[in-house]
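Missing here is one protein chain; the remaining ones are kept as they sit in the complex.
Moving on to chain A:
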């Protein structure tokens, strides 16, 4: 490739104006390999979020090396089929355009930086409408990453609209400040809103970290119906981080348990799902009703059970009692 000629706005350029137009293509390819390797979904070293003692119905191949994240309030086994990230959006009024999403978790493996943009690509397909001539390709691609399907039936949303920076969007989203107990101030508010307890914000993004994972994720707690949905979604998200810990563990009663796994077996899981509440304390997920949980949860952490000594015994108790 030729050295680019220097032009100078002071002098004249001697460039010819005719000539073929060429496309400059860079040397390196993008690292789509990264995304595809993650999607290989290595069954042998699957991370599974399950309840202690339960079995996930899809894992028919009887894979023996499963990581489990235990939830203490287990009453029944997880029976919901594995959820893809399809978006169920139904057209609202007027201009709103239905944007079907497709594709599985692969689309979520975007850049590893903890950038709200990654979260916003999930959040983006929520607002606004499109004039009919705009291409749906833009929002389709973003709609694919929109989190688990049972969101409120809402209008399709346009990427990057309204034009608010990610930082601001995420700051307001993860800490909604609904003033639910407002006295109506002389016509300030819609009189019907009254003292309604429903939060006024449409999404509640919290960070999810997992010990040993190279990057964090963000989930919108509003899109889940309950703890089971959440655990399944997290399972999908973090299944790529095998942590290199093969060998059976997780469910009590399996064969070939190594000594180092014994403690984990007793606890019923390799990992524990915890969250940080409004006061800054780390709590075990599952104790309080779901609504109360999402009101107070600020961030999630998938903690190694070896670190969760203070928390895990309760899981152990419940696991014992349910076995």
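One rule holds for everything that comes next: a contact is a pair of C-beta atoms (placed from the backbone, for glycine too) under 8 Å apart; a residue touches a chain by one contact, two chains touch by 3 or more; residues count from 1.
Please note the rule applied: contacts and distances are computed from a predicted model.
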{"item": "Chain excluded from display, named as in UniProt, from \"Major facilitator superfamily (MFS) profile domain-containing protein\", \"Dynein light chain roadblock\", \"F-box domain-containing protein\" or \"cAMP regulated phosphoprotein 19\"", "value": "\"F-box domain-containing protein\""}
{"item": "Touching residues (missing chain, whole complex) on chain A", "value": "1-2, 4-11, 13, 15-27, 29-30, 95, 110-117, 120-121, 124, 126-131, 133-135, 137-138, 140-142, 155, 157-169, 171-172, 175-177, 179, 182, 185-186, 188-190, 193, 200-203, 215"}
